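One structure follows; several queries about it will come next.
The complex is shown incomplete by one protein chain, all other protein chains being positioned as in the whole.
The block that comes next holds subunit A.
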Amino acid sequence: MTATTTETPAATAAGSERAFVDFEGVSLAYDDSGNAIEDISLSIRDGEFVAIVGPSGCGKSTFMKLCTGLHGPTQGSVRVAGEPVTGPLKISGMAFQNANLLPWRTTLDNVLLPLEIVRPYRSQFRKRRAEFVGWARELLRTVGLEGYEDQFPWQLSGGMQQRASICRALIHQPKLLMLDEPFAALDAFTREELWCVLRDLWQAQRFTVVLVTHDLREAAFLADTVYVMSKRPGRIVERREIDLPRPRELETTYREPFTSLVLELRAQIGEIRGGAA
């Protein structure tokens, strides 16, 4: 106790609650067609798993760009890890609906690509290559791609490509993983398999995740907190904590209380759509 008593109880409380990602009144207009997203305030704790749902074109991808510093806000402020975001945040890794692997690189080399680019690894790449390859192999193993390291992306199924894409997003050990509808193009079985892959990765490494999705079951199964966005201009219209116990198993998604939770979310979104239309 003595070592930490310099902090007042209030500061301690604030400290544990201190936001890792902090949006304050953020709006963004790409051009003069008006705001794409409007007045978004939210904070994401370190290690929190956040899901964002909302209709197409409501600004979910825009939110991602603001979070990672790929785009600056027109109004308001974005802070990550206490610092205002001024440019691309290399502590983040991204994956999208389309795996976008490079067809001329093997799976392993695709996963290694970020290390050839991001500081400080890029300057050490030649010297530490063996070590980096070890990281990549380990990561591929944990997502179930052991033995596919030397295959080319076009030799992999869609689900396997997506696994590799997530490995590529994680290879530089980012603190922030941004997933933009990563499972949207997969069949239902593969999708649920990948939910579990992501769940286990997150459980083991505890990076902060922002997952954009259309799938309410996906959001509720994986996330700590679900945010619901309105139609354009996108605003946060609902924040929902999912306090289901962890670790969560797939079977629970077919049982109470999970099903009624999803139904409630669905009803809320129905209201938004009905109200806004």
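Here is the rule we use: a residue touches a chain if its C-beta (ideal position, glycine included) is under 8 Å from a C-beta of that chain, and two chains touch if they have at least 3 such contacts; residues count from 1.
Keep in mind that, in the parts below, contacts and distances are computed from a predicted model.
Undergrad: Out of "FAD-dependent oxidoreductase", "PadR family transcriptional regulator", "Acyl-CoA dehydrogenase" or "NitT/TauT family transport system permease protein", flag the one the UniProt entry gives for the chain missing from this complex.
TA: "NitT/TauT family transport system permease protein"
Undergrad: Out of A:A19, A:I44, A:C58 or A:M94, point to the residue that touches the absent chain in the complete complex.
TA: Here the residue in touch with the unshown chain is A:M94.
Undergrad: Which of A:R168, A:R191 or A:R240 touches the chain that is not shown?
TA: A:R168
Undergrad: Residues of subunit A in contact with the chain that isn't shown?
TA: 65, 68-70, 88-90, 92-96, 98, 100, 102-104, 113-114, 116-119, 152, 154, 168-169, 172, 180
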